[in-house]
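For this depiction, one protein chain was excluded, whereas all remaining protein chains were kept in their positions.
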Amino acid sequence: MTVAATTAPLVRRRVPAAVRRRRFLLAVANHSVLIGFAIAFLAPFVFILLTALMTNNQALSPDLWPHPFRWRNFVDVWTKAPLWRWMLNTLEYSVLGTLGLVVSSVPVAYALARLHWRGRQAMFMVVLVALMLPPQVTVVPLYVMWAKFHPFGFNFIGTLWPVILPNWFGDAFSIFLLRQFFLTIPEEYLDAARVDGCGELRILGTVVVRLAKPAIVAVALFSFLYTFNDFFLPLLYTGEAPHHWVLSIGLSQFRSLHQVQWNLTMAATLLVMVPVVVIFFLAQRAFVEGVTLTGVKG
Amino acid sequence: MSPWLVGFSLFFGYPLVMSAYLSFNHYDLLSAPRWVGLANYRYLFTVDPQVWTAVKNTLWLIAVMVPLQVVFAYGIAMLLARAKSGVGLLRTIFYLPALAPPVAATLGFVFILNPATGPVNTILGHLGIQGPLWFQDPAWSKPSLTLLGLWGVGNTMVIFLAAVLDVPRHLYESAELDGAGPLQRLRWVTLPTTSPVILFAVILGVIQGLQYFTQAYVAAGVASGQASQAGDVTAGTLGYPLDSTLVYPVLLFQHGFTDFQMGYASAMAILLLAVSFAVISIILINSRKWVHYGGAAR
Partner (left out) sequence: MSRTRAVLALLVLCALGVAAVGATAATAKKSAPTKLTVWVGWSARELSVFKKVAAEYDKAHPNVTVDVVGSINDDKIVAAIRAGNAPDVASSFNSYDVGIYCGTGGWIDLSSKLKSAGIPLGTFPAATNYYTQFGGKKCALPLLADDYGLYYNKDLFKAAGISGPPKTIAQLTTYAKKLTKFNSDGSIKVLGFDPFIGFYENTPERWVTAWGANWLDSSNHSILGKQPGWSNWMKWLKSYVNWVGYNKLVKFQAGLGDEFSASNAFEVGKLAMNYDGEWRVAFIQAEHPKLNYGTAPMPVANPKLYGSGYINGTIIGIPKNGKHEAEAWDLVKYLTTNTHALAELSNGLRNVPSTSASLTSKELTPDAHFATFLKIFGNKYSSTSPITAAGVSYTNAVQNFATKWQAGKVSNLGSGLAKLDSQLDAMVKQAGGGGVP
């Protein structure tokens, strides 16, 4: 869609040579700037990779090129730190969190967008407010709540549940995004289903979900990314419980905790980046569509 | 709807009210809250030597980093929109860093910008330039965080790219017929048409600026190199160097979750709430002057 829109004017006019040359030079300049920036954007990845392949001593020197290449670093990282444990904890948070978020946000968004009930506008304002507030505003009482709540002697602090469970009750950003998308679904489709005798829940489960698939996938992807990368909340609740650390916490304490140098730290850094990048390439289209959606619908 | 209402009151409404209540109490989580009236607020406004530093740091990020991110993302999007080949690849390259987990990205940048062993200063040195101390220098630590922020600007860039490509072709053509040059077309066609998306990006940026935590926390801890043997980022290193990265959420974290002065941290949260509302209201009111919703329904 991109190329067609930019290059094919409706009417071709004869272009003077001087103008053509100018356009060509402009295009070259345009591309050079882009390529320059692209190199700058890739450089950090390259430097991280090169350092990850250095020896201890070399990582403490200004050398740029590994000599010799120490591929073993990528093996050593796994024995130096419980990366597997962190990875599994991260997945527990991301997957259970995302699942709950989607399941709970879709009906709320539908109710806000399509059902007529008293207080709908007010509720939507509340969602907007929740969307804009930094989480730090409510974090102290929430911590107190989890710290004082011990059903059957189970202590939530020191586990990931205080960060997972709230996702099962909807998330303001996702509700907002989904609502905006649901608004664009033509009423006729829903009416047709209603005429066929479907209840609102059936309609939601079949017609709406099918039509809104791109938005739902986008919401799920964002949630997965957010939870995978989240640092603040897991730090709060599991900071003193290393068995429940997620990757981001483990990584932040990796260097000093395991008394390693930059080479192993950079190797671990790369390993943490890999899962997200893999998911991106598997679902690249859904990603870009989703991001675009936020902007257009927002 | 109703399970959501329950969750919402539990995870949002209740903590908001409790925050206000706790801010008038002395509470250390071990003994019951004790009413102290305005004492926390008096300490906050008249004694705490770090609060104003933290407020200034957060405002710096909102006033400098966020606009730079928006302008930079817009610039890249414009360049990409005009590019004729390799758009897909370039877009992927610019988007990729946005996926990197913040902790990993921060670790990478602190290493790359290490004044003694990092590649950037080494390369600058070969060019005969004495590089700055980056994360080690209070004058450069926030600019370093800004660089990190610009690197991860991919989301905004993708949104802008879609918006720029969406500008109706005929608007450009009629502008061209009126004799408008490239800059005038940008000023009178592209910017006004995409202004709602710009507003969206600005608001999102400000919201993220107000809760900016992870990068500042990790950068300070890693750059200080002063980790305890137990390997934590300890309270003593928050804000390194010289409180220059001590943003408001970091200070709130310190008082709330390392000092466990829950009452005082709640008072800080209430101040954050007030400032957030003020900043976002100002932007929204101001935006009426420059945002054009070309009749499109929102």
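Observations on the structure shown:
Note that the chains take the letters A and B in the order they are written out, and that residue 1 is the start of every chain.
Simple rule for what comes next: a residue touches a chain if its C-beta (ideal position, glycine included) is under 8 Å from a C-beta of that chain, and two chains touch if they have at least 3 such contacts.
None of the values given here were measured: they were computed from a predicted structure.
The missing chain, though absent from the view, touches A, B when the full complex is examined.
When the omitted chain is restored, the residue from B:N57, B:Q136, B:T190 or B:T245 that touches it is B:Q136. The chain that is not drawn here is touched, among residues A:S32, A:N56, A:T184 or A:T206, by A:N56. Contact with the chain that does not appear here is found for just one residue of B:P15, B:P101, B:P115 or B:G205, B:P115. Chain A residues in contact with the hidden partner, per the touch definition given at the top, are 56-57, 60, 62, 88-89, 91-92, 94-96, 99, 147, 150, 155, 157-158, 217, 220, 239-242, 255-257, 259-261, 279, 282-283, 286. Remark: the residues of chain B touching the chain excluded from display are 25-26, 28-31, 34, 36, 39-40, 42-43, 46-47, 49, 114-117, 125, 133, 136-138, 223-232, 234-236, 240-243, 257-261, 263-264.
Heads up, the rule we're going with is that only the chains that are shown with their structure count from here on.
Work out the mean CA point of chain A and of chain B, and you get 16 Å between them.
The touching residues of chain A, when paired with chain B in their complex, are 1-3, 5-7, 9-10, 27, 30-31, 33-35, 37-38, 41-42, 44-45, 47-48, 50-51, 59-62, 64, 104, 107-108, 111, 117, 126, 130-145, 147, 166, 168-170, 225, 228-229, 231-232, 236, 239, 247-249, 251-253, 255-258, 262, 265-266, 269-270, 272-273, 276-277, 280, 284, 287-288, 291-292, 294-296, 298. Chain B contributes residues 1, 3-4, 6-8, 10-12, 14-16, 18-19, 22, 27, 29, 76, 79-87, 90-97, 99-105, 107-109, 111-112, 114, 116-119, 121-123, 125, 151, 155, 158-163, 165-166, 169, 173, 197, 200-201, 203-204, 207, 210-211, 213-214, 217-218, 221-222, 227-228, 230-233, 248-249, 252-253, 256-257, 262, 265-266, 269-270, 272-273, 276-277, 280 to its touches with chain A in the complex.
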